[in-house]
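The next block holds one structure in the form of structure tokens; read it before the comments.
Only one protein chain is missing from this complex, and each of the others stays in its spot.
Labels run A and B following the written order; every chain starts at residue 1.
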Amino acid sequence: MFTGLLFLAVIIGSIVFHIWTPWWWTDIASNWSAMDDTIILSFWIGGGVFILVCLFMVYCIFRYQYKEGRRSEYKPEDKKLEKGLTWLTTIGVVALLAPGLVVWNNYIRVPDNAIQVEVMAWQWGWKYRLPGQDGKLGASNNRIISDDNPYGLNIDDPNGKDDVFVESNELHLLKDRPVKILLRSIDVLHNFYVPQFRSKMDAVPGTITYYWFEPNKNGEYEVLCAEYCGVAHYAMRGKVVVEDEESYNKWLLEQETFSSFTAKNRNNKLNKKKFVKINNLSSNKNSILKEQDVR
Amino acid sequence: MSDLNLDKLPGGFKGMSEDIGSDQTTFKGVNWGKAMMWIFLLSDTFVFSCFLVAYMKVRASVVEPWPYPSEVFALEMMGVPVPLLLIAIMTFVLITSSGTMALAVKYGYEKNRKMCGWFVLLTAIGGLTFVGMQAFEWSKLIFHDGVRPWANPFGAEQFGAFFFMITGFHGTHVSIGVIFLFIFARKVFRGDFDTGRRGYFTTMKSDYVAIEILGLYWHFVDLVWVFIFAFFYLW
Partner (left out) sequence: MSDELNINKKRKNQIKTKSSAASGRGETDIDYVRPAELPEQDLYHGHSFITKWIFCQDAKVIGVQYTLTAVFTGVVGLILSWMMRMQLGFPDLFPFLTAETYYQMVTMHGMIMVVYLLTALFLGGFGNYLIPLMVGARDMVFPYVNMISFWMFFVAVVVLMASFFVPGGPTGSGWTLYPPQAILEGTPGSGYGILLMLISLSLFVIGFTMGGLNYVITILQARTRGMSLMRMPLTIWGIFTATVLALLAFPALLVSSIMMTLDKVLETSFFMPTIIKAGEALSYDGGSPILFQHLFWFFGHPEVYIVALPAFGIVSDLISVHSRKNIFGYRMMVWAIVGIGALSFFVWAHHMYVSGMSPWFGFFFATTTLIIAVPTALKVYNWILTLWRGNIRINTVMLFCLGFIVTFVNGGITGIFLGNVAVDVPLSDTYFVIAHFHMVMGIAPLMVIFGAIYHWFPLVTGRLMDEKLGKWHFWVTFLGAYSIYFPMHYLGFIGVPRRYFEMYDSPYMTSAVGMNEFISVAAFIVGAAQFIFFYNLVKSLRLGKPAGKNPWKANSLEWLTPDVPPTHGNWGEKLPVVHRWAYDYGVPGAKEDYIPQTTAPSEVKDAEVEKT
């Protein structure tokens, strides 16, 4: 009796918690509402199964508790029932899988009008590179990264000349314009993740990975690293600002291009800062403190 | 005691399903140790498969040029580089040792102590020759050509890494096999398998089936070598 009631309480408690939970996802700020929908669908089907199975279990606890002298039913197999349950489960699984695959298909096909943005991850921070006027990113190689060439761009590639360098952890994006995020890493695995955009992908050193989304709400969002990357993983934050064209262009103008960077660099060669110094720019204040604690 | 008559077991698919459906043993008349060796070899197959798949993946994806095997593994004979000469001899020796092993097993079952012992010993010597030649090849690559696990003068550094790792792992298998072959040769000559003398560590009775089990291992090591040969030297 007591047992059954407690199990019942667990089930009801789970449902109540789900309905009244103050912890729920952040307001979506990208086009991936379909992902939220698939989660909701999974909740209905999966949650339904969970509740049914557990309620049936509780019913059995109440109804068939041990009585001296009673015999349980002897029925090793019930082909019909087993077959029915198999089909029912298969249908449920297909109903979950099919929408998931459709959404995934959209996720891996980048629309043609997407702006390319290179996200470059390092221990522990972010920086970015945007294609210039030509809309194309220049070829790059981690091997040739140096102080003069912080993104390891191929100097002979004309596409790279007008590439815009954003050597800070803050990236601005245009509202309602799809973005193709190209991920690079110079050291270990990282993952560029903005919870509000729902999407994420690992940055893998040695290759370039991608994903896309379309930000559709102005605002500032925090970037989190979602793949463990060493001791300051938790402090590897960045910032994405989604804004309208006007302010976006203004921000863009303030950034340096590869050619202007090289020119400036040549002048400043004497009091050049080491590449590592840039580290401090992109970690936020708290994380710098924390990192120092750690050391 | 067993009153199982193996000759009269039903064959084919029907026989197999009946064996599986029966009690006591699934593989009728198969010695425990032999069954265990088979399963172990299956597991070991996965080890080598993982190595080779990793090798193929990396070789397919590295940007640096992969060394040309018939040049790297060439041996100079009277001033003329002969590609794959040493490897051909090594492979021949190892395959031959598989043959002598098979003969040892045959004589083992005939309880022909002398012949069995000699063939086990011959197999061990074949294996030892193989390991010796491999050591020669390694030292040539290391000291003469300057190949290292972390770098080599021919291009992709993974070449040396995979070569030393996989042939080394295989060579370890051969060496372990050789050690056991020598031990077993001694046991055969001493007559352990005829008298059923108990093992020093295991306290279990010796039986000629042990020769067959060791043979299984030895053939497996040879078979793996064929794959390594194909993937490293012919690709």
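One rule holds for everything that comes next: contacts are C-beta pairs under 8 Å (C-beta built on N, C-alpha and C of every residue); 3 or more make two chains touch, one makes a residue touch a chain.
Here the structure is a predicted model, which is why all the values come from computation and not from measurement.
Novice: For the unseen chain, which displayed partners does it touch in the full complex?
Specialist: Across the whole assembly, the hidden chain touches A, B.
Novice: Tell me which residue among A:Leu137, A:Cys229 or A:Val242 touches the hidden chain in the full complex.
Specialist: Checking the options A:Leu137, A:Cys229 or A:Val242, the one contacting the hidden chain is A:Cys229.
Novice: Which residue, B:Phe51, B:Phe193 or B:Trp225, contacts the hidden chain when the whole complex is considered?
Specialist: B:Phe51
Novice: I need the residue numbers on subunit B that touch the omitted chain, in ascending order.
Specialist: 1-5, 8-10, 18-30, 32-33, 35-36, 39-40, 42-44, 46-47, 49-51, 54, 57-58, 61-64, 149-150, 156-158, 160-162, 165, 169, 201-205
Novice: Contacts of subunit A with the missing chain: which residues?
Specialist: Within subunit A, the residues touching the omitted chain are 3, 6-7, 10-11, 14, 17, 21-26, 32, 34-36, 38-39, 42, 46-47, 49-50, 53-54, 56-57, 60-61, 64-67, 70-78, 81-82, 85-86, 89-90, 93, 96-97, 99-105, 107-108, 122-123, 142-143, 145-147, 183, 186-189, 191, 193, 195-196, 198-207, 209, 222, 224-234, 237, 274-276, 284, 286, 290, 293-294.
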